[in-house]
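Some notes on the structure that comes next.
All protein chains of the complex are present and in place, except for one that has been dropped.
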Amino acid sequence: MAIVYLTRRERFNAAHKLKVKGWSAKKNRAVFGKCANKNFHGHNYELFVTVKGPPDPDTGFVMDAKKLSKLIKKEVLNHLDHSNLNKDVKFISKNTQPTTENLVILIWKQLAPHIKKCALHSIKLYETENIFAEYFGE
Amino acid sequence: MAIVYLTRRERFNAAHKLKVKGWSAKKNRAVFGKCANKNFHGHNYELFVTVKGPPDPDTGFVMDAKKLSKLIKKEVLNHLDHSNLNKDVKFISKNTQPTTENLVILIWKQLAPHIKKCALHSIKLYETENIFAEYFGE
Amino acid sequence: MAIVYLTRRERFNAAHKLKVKGWSAKKNRAVFGKCANKNFHGHNYELFVTVKGPPDPDTGFVMDAKKLSKLIKKEVLNHLDHSNLNKDVKFISKNTQPTTENLVILIWKQLAPHIKKCALHSIKLYETENIFAEYFGE
Amino acid sequence: MAIVYLTRRERFNAAHKLKVKGWSAKKNRAVFGKCANKNFHGHNYELFVTVKGPPDPDTGFVMDAKKLSKLIKKEVLNHLDHSNLNKDVKFISKNTQPTTENLVILIWKQLAPHIKKCALHSIKLYETENIFAEYFGE
Amino acid sequence: MAIVYLTRRERFNAAHKLKVKGWSAKKNRAVFGKCANKNFHGHNYELFVTVKGPPDPDTGFVMDAKKLSKLIKKEVLNHLDHSNLNKDVKFISKNTQPTTENLVILIWKQLAPHIKKCALHSIKLYETENIFAEYFGE
Partner (left out) sequence: MAIVYLTRRERFNAAHKLKVKGWSAKKNRAVFGKCANKNFHGHNYELFVTVKGPPDPDTGFVMDAKKLSKLIKKEVLNHLDHSNLNKDVKFISKNTQPTTENLVILIWKQLAPHIKKCALHSIKLYETENIFAEYFGE
């Protein structure tokens, strides 16, 4: 049976900064540069969620893209959109830097338990047009 | 020998609707929403065809991208561009929903027999900026 | 007082064909090419609505972009999205070709009466990545 | 003499929220929705600065695009990039909402005095892919 | 009668360098930087041609976009695509720097005499995603 990969794009806007708590201001500045600025900065994040499986013989859907969108909104965007990633999000622990790399792992954990009839394949997240991270659950 | 993946983008514009023949209008509406609208809607489809192989030692080509483009036009775009995917296309059976997922499988079948000196690697198709499907022939 | 131009992008997907009723099939084919194909084709239309006015001293808004979005959905997208532009849309007369040029005029007429505290400046519509039309109400 | 319009794109990332100080939390919420969230959110802002004038007969430049870029960095990006628009920026008064509409006016005021051999024509700023504002100095 | 602006996008790839003949190598380097490199560099140019006029009552066209495309190919792209802008193009004089600013003026001159039933409105040319020039014939 043919396995097809279906991707849904969503977007969210959030503030963050990068700062290791146990480090001095000087070391944080040296490692993170202006990403450590005290009062936060922010991004338009662009999220790509890919699921895989055989298209349903009747509907031709691997998964209903509208349902996938609703699920992403419920489990991910409702937490992250218009949030402060350092302060507001339950599933980002206070000791975890809200880097793009860590976010793709955390978003995977939010979504994976809810993808049931097909399989979650990857989480890809653009922080800017020049930087993105991707995670395949491994 | 180094294996390189070469991708060619093409575009086509087509009308379609989603509707299972054996289902009631109500069930089609419940499953497909406005995608089941009677008189069709349409999309600017964006197609990415990827082939793989070693670059030729003389030309540096995995495959001549112009020849790949001509092949895609002959075997795919001439059938799909400015068509109605529910009515006009010989290689889409009347019992197959013209979803993005089914289209990538069907486009693979159109192209695979004609890629000879290198190998077809994937067919990726954007239906909108928010939804795309990809198929690797497996 | 400073006049600022605020633009909101929206998208809709629709089917259409181009065909003058009084013309022979041959003449329609000669003028419109494959755009005259019998069973329709379609597009992902990308719409840019621009309003102008002074930003409100309190809110900093020329117009609330969320309200502008709701207005566009009510007066334009609810009619055009997932429609057949030749058959389904009340504000497109049967004698009007649904070209991008005619659509920007018709969309202007739909929206202009409802833009009250600032002024409608332009309607811009992409049919494909290579063709768009713009109308300034003149 | 031919007048040509030259545009330079730059980008910056910033946090902000929208909140009128004299208003209740309830009214701020009603007007600004989640844009009023307490701990800020943020955006990848995309800035287009357009100058106009006759190309220099020797260099063919309306203005050296590299010098324009340096000027934008000095007068605008050094203040706004990786900043909190509500807290960190000297040229945004505490009573001014950091909306896209107000930002284009403020960026114009930062740049206009420094464009000397040609003329500043417009400041255009994207907040998201769906919303942008433009200001022509009038 | 409603005046609509219709834009067609085309693309061409070309090599160029910037160098004033009467200047020393040092001065060329100081003014043009690496754009003066001896053996040329190049760009994917993106060209937007806008015409304006009333849509034809029958066809709904300001101008047939396919004919506009053919005209641009004949008068502009056949000269510029896969060319060296310093060496190969008859309508670029040897004393004219092939800057984006000069190119929009020269492309206007190539096209304007051939736009007959409607009017040429603007020529816009992207040299990179960060720099573009526009000319309105004035």
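For clarity, chains are labelled A, B, C, D and E in written order, and residue numbers in each chain start from 1.
Convention: a residue touches a chain if its C-beta (ideal position, glycine included) is under 8 Å from a C-beta of that chain, and two chains touch if they have at least 3 such contacts.
This is a predicted model, so every value here is computed, not measured.
J.: In the intact complex, which of the depicted chains does the undisplayed chain touch?
T.: The chain that is not shown touches these displayed chains: A, B, E.
J.: In the full complex, which residues of subunit B touch the absent chain?
T.: 2-10, 55, 58-62, 64-66, 69
J.: Which residues does subunit A use to touch the chain missing from this display?
T.: Touching the missing chain: residues 18, 20, 23, 31-33, 96-102, 104-105, 129-136, 138.
J.: For subunit E, which residues reach the chain that was dropped from this view?
T.: Its contact residues with the unshown chain are 11, 13-16, 34-35, 37, 39-44, 81-84, 87-88, 128-129.
Definition applied: only the chains that are shown with their structure count from here on.
J.: Identify the chains adjacent to both subunit C and subunit D in the sense defined at the top.
T.: Neighbours common to subunit C and subunit D are E.
J.: Relative to subunit E, which chain has the most distant C-alpha mean position?
T.: Result for the farthest chain: A.
J.: Mind pulling the residue numbers of subunit A that touch at least two other chains?
T.: Within subunit A, no residue touches at least two other chains.
J.: Classify the chain contact graph as line, ring, star, complete or other.
T.: Basically it's none of the tidy shapes, so other.
J.: Between which chains does touch occur?
T.: A-B, A-D, B-C, C-D, C-E, D-E
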